[in-house]
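Can you read through this structure? Questions will come right after.
With one protein chain withheld, the remaining protein chains of the complex are depicted in position.
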């Protein structure tokens, strides 16, 4: 793959890198690219959509509900773009309002209550930035979703389907395993937004796409994504059924691995994953991690023996551990 | 007291009972009757009002925030009527919208988090029944408040100050001890509402007030209220300071008693209190309680050894138990 | 042991036909009984008796009523233009029921549930001490037996004739739901025409899943009360099942023909988790030394090769990972 930027030397992305990144952005936004509700019936049985945030409304830009995977229940939550102009308008082009994130939180709490894993699908240009969304607390809704996910007592598998657009994506994107379709992208800001803010121009979106390292391969290298799911043929849009098979197999493999964890280990590992993101130097020691960090973390572990600490491993009874199954779907 | 209805024989309330009940209703609604924000500064130190439900708005019909009682922190939540036309309009006459109950829930969760008792003040004609309140889930907001209070891991003392109006009152009125000012009333429906629905007339509010047994004495007899706080002189409106002293002493006594409970016992007792409300016959056995109920309840107790069961007794460290203090403020 | 139905299974009055309130068609009562009480012209959902609900939802022969002996008491000596005791008796005669709710256990497509069902004809489905007690026992039984709870509501709200004792039923029926949450036992609330007042302001709004029948009137305040108090016009479609769906309080509006199937599917999708017992539970509660896990966390942050599936090794295949469980 040519997305890697290790060859860059601070001169800005090469023409080749720009071409490659922009191709991915276009594939991620392809009008025929399968959306959450295209894939769900191809992957799971009995999906039953649930509606509403129990406070204000029902946001069609986020869909969710329980379904069965190999006869075992999971909770599905995903962004939902439209497939044509009309449905795109009703779905607000997949850009949620606060009530969308609050619906997602409600469904996660339900999954937590009955101990079934959560599987989320990311496909949004971002949370909607309009005045109504601001009024109803877009920032609070995203923050509360992120917080809920970091403490959820069931396994969470995240799949980046198309566009992983900033906070609106991360709001349902904190998990134990983050998988990405080969031509999906994930970014802190849209390339167009970065172009206008950082290059002060509308014309540098392609350059920004490369500079931001939005592609799945880049995200894998940065550690934001744990594994890439290859797409069929010309890309996911060319074969929804084959895409669904690949995504389903990847979810299944991830859930089987996660079933080996008790709740405490699951939460500890998810915390460590979120906590470990980023790159910095610690001057003086030169180490990437501060010397006292591990001991600090051990002390936190002790502190979390405190009352109220979660201890439900029920999902592990529903999902057999990886040891129970053939290793064929696991990598090296 | 003449409020008692044990002398009634199904003929409807006597003229005397009607007179007595209506006098209480008028005192409970007296324009100079002290409201939550009149009493709070007279009873507690450092009250700091917090605002907002973190989802939609801030409802001035419910106020709340932390304060100190004898140097120890508590969380105060109360309905707030206005004191004149202008403030009554801004306070919506003390009738909350859903965001008021959701603000109350947020403050209760904060009290639960840091382990400080909750003290609530009831003074509302009821939850607001307008279309905006319906749209935003008035019923859900009340139901969710009731549920939260039944599971809150800190002591809750409820004081009926003026009007305890139906679901809008109960939404912040589920507690371990329910105290009522002598001239307060508590009812499932306003006497005016009952008149128009049950008597199909606008003129039977006084009769309805007696029939509904709204007075504090009636509520004590029915077991809805645990104790009555005597009012000074002509009633609470005649002396706010004396009223505040009496209410403060009653709250203090209640909290001292509750400090003797561990969290588990507290929750069990609160559950039993809510669970035991009502009057019915069990045909065949004739007993008021079903024969299998106590064994059922014991089994529930066992089941609640389940993971996730609350076990924080921190408030008992903040509030000394009754044993630590002089018995002067306790009754028989 | 099964208890014999003490109540009448038919809701339709003895008149030969009923006028549909939606389309004005004259519908034969016998036809209504055969058609799940749906208007054959427009599909209007007529109200159902408890017996008809059981027939609609529960596998034949599996329903066992519980606590049939509970009966209301006139604790207040309540008397408006007629004593409460007389009203109770009239409703009992009209419906063949002791009070407005029947609860019991039964199967839905082979899955056992604890179910409570309202009959609106009994004093407007109002919730007094008996209704509250029955529903609380229904929830507590769901908790103890670890079976899902379902309540099919049809109620005007709290029973005014019991004063604040009826208001306290809101807390009595809601308190067990906290325990169902802790225990992981699902509760499905089904709202039918009409569900208002204190019933909607307590357990009925708090289902893990809330279903509603089409065009059912559902709201907090009676529409007349609301417009009377507020002096505002009510919006079109206000307080309907569809209105609540649009505003986020209902998960789905389910036509009666699909209600049993939807409930059965939800019971499969939202199973009651197995209980962790004794040792296994204690084992899981212990937070392992974090040092052992940090190796795994490091690997998560590092580069992994691009394959389908995830090639971070499961920690149980690794000395430093969490211990295996059985």
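We just call them A, B and C in the order they show up, numbering each chain from 1.
Keep in mind that, in the parts below, a residue touches a chain if its C-beta (ideal position, glycine included) is under 8 Å from a C-beta of that chain, and two chains touch if they have at least 3 such contacts.
The shown structure was predicted, so the numbers you read here are calculated from the model rather than taken from an experiment.
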| item | value |
| --- | --- |
| Left-out chain, listing which of the shown chains it touches | A, B |
| Residue of B:89, B:241 or B:272 in touch with the missing chain, whole complex considered | B:272 |
| Touching the absent chain when the full complex is considered, from A:31, A:129 or A:233 | A:129 |
| Sole residue of B:89, B:114 or B:132 that reaches the chain not shown, by the stated touch rule | B:114 |
| Absent-chain contact - pick from B:192, B:221 or B:239 | B:221 |
| Contact with the hidden chain (one of A:12, A:31 or A:233) | A:12 |
| Those residues of subunit B which, in the complete complex, touch the missing chain | 1, 46, 48-58, 66-68, 73, 99, 103, 110, 113-116, 177, 179, 217, 220-221, 223, 226-230, 246, 249-250, 253-254, 256-257, 260-265, 268-269, 272-273, 276-277, 294, 297-298, 300-302, 304-305, 309, 311-318, 321-323, 329-332 |
| For subunit A, the residues touching the chain missing from this view | 5, 8-13, 127-131, 133-140, 142-144, 146-147, 150-151, 164, 166-167, 170-171, 174, 186-189, 193-194, 197-200, 204, 208, 211-214, 218-219, 222, 224, 271, 274-275, 277-285, 290, 293, 296-297, 299-300, 303-304, 306-309 |
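As a convention for this text, only the chains that are shown with their structure count from here on.
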| item | value |
| --- | --- |
| Middle chain, criterion being Cα centroid separation | C |
| Subunit A and subunit B: spacing of chain centres that average the CA atoms, whole Å | 45 |
| Between subunit A and subunit C, centroid-to-centroid distance (C-alpha), Å | 34 |
| Sequence positions of subunit B contacting 2 or more other chains | 136-137, 140, 144, 307-308 |
| Multi-partner residues of subunit C (each touching 2 or more other chains) | 205, 247-249, 276, 281, 284-285 |
